[in-house]
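Yeah, one chain of the complex is gone here, protein chain that is, but the others are all in their spots.
And then chain A:
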Amino acid sequence: MLASRVFSLVGRRSISTSLCLRAHGHAGVVKAEDYTLPVYADRRDVPLPEVAFVRDLSAQQRALKEKEKASWSALSVDEKVELYRIKFNETYAEMNKGTNQWKTILGGVLFFLGVTGLILIWQKHFMYGPVPHTFSEEWVSAQTKRMLDMRVNPVQGITAQWDFDKNEWKK
């Protein structure tokens, strides 16, 4: 049962492949996907790209390539630059040049931080009710006194900051 299912999968695949072959008429050549073909890339860590940048040379460029086969000292500076530009897209200096993108990003971040701040202000003003009555100054001072009387956190915490002899906070 399993074997017959495997066979039918294999059989189906061979049929579809052969259909592909017949449709293209290449008789034995499989279509190559784009990502398998050599491609040009400007990268510091891959300094020699797989193909030249300019693939289809104009007549002038082809003449220049013929001249390149002779001695290079016969080439002018402009011709050398033209040959470079045929082979490569950017120079190292152009590749390494920074952009101004950071300004846009920083601006966007600060803008949204500002919007968030405005939302918070709006919330505090229009949405939230009053804080509990235990936040009043009278309550907080009574509460602090009670914490000191109870010796809350006496080792390094609040009670350790209070001078019990002088009845004041330690300096």
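The rule is simple: a contact is a pair of C-beta atoms (placed from the backbone, for glycine too) under 8 Å apart; a residue touches a chain by one contact, two chains touch by 3 or more; residues count from 1.
In the analysis below, contacts and distances are computed from a predicted model.
The protein name that UniProt records for the chain not on display, among "General transcription and DNA repair factor IIH helicase subunit XPD", "Cytochrome c oxidase subunit 2", "Large ribosomal subunit protein uL10m" or "Calcium and integrin-binding family member 2", is "Cytochrome c oxidase subunit 2".
From the set A:Ser58, A:Thr91, A:Thr116 or A:Gln143, the residue in touch with the chain omitted from the display is A:Gln143, counting the whole complex. From the options A:Asp45, A:Glu66 or A:Glu137, the residue with contact to the chain not on display is A:Asp45. Residues of chain A in contact with the chain left out of this view: 43-47, 96, 132-134, 138-139, 142-143, 145-147, 150-158.
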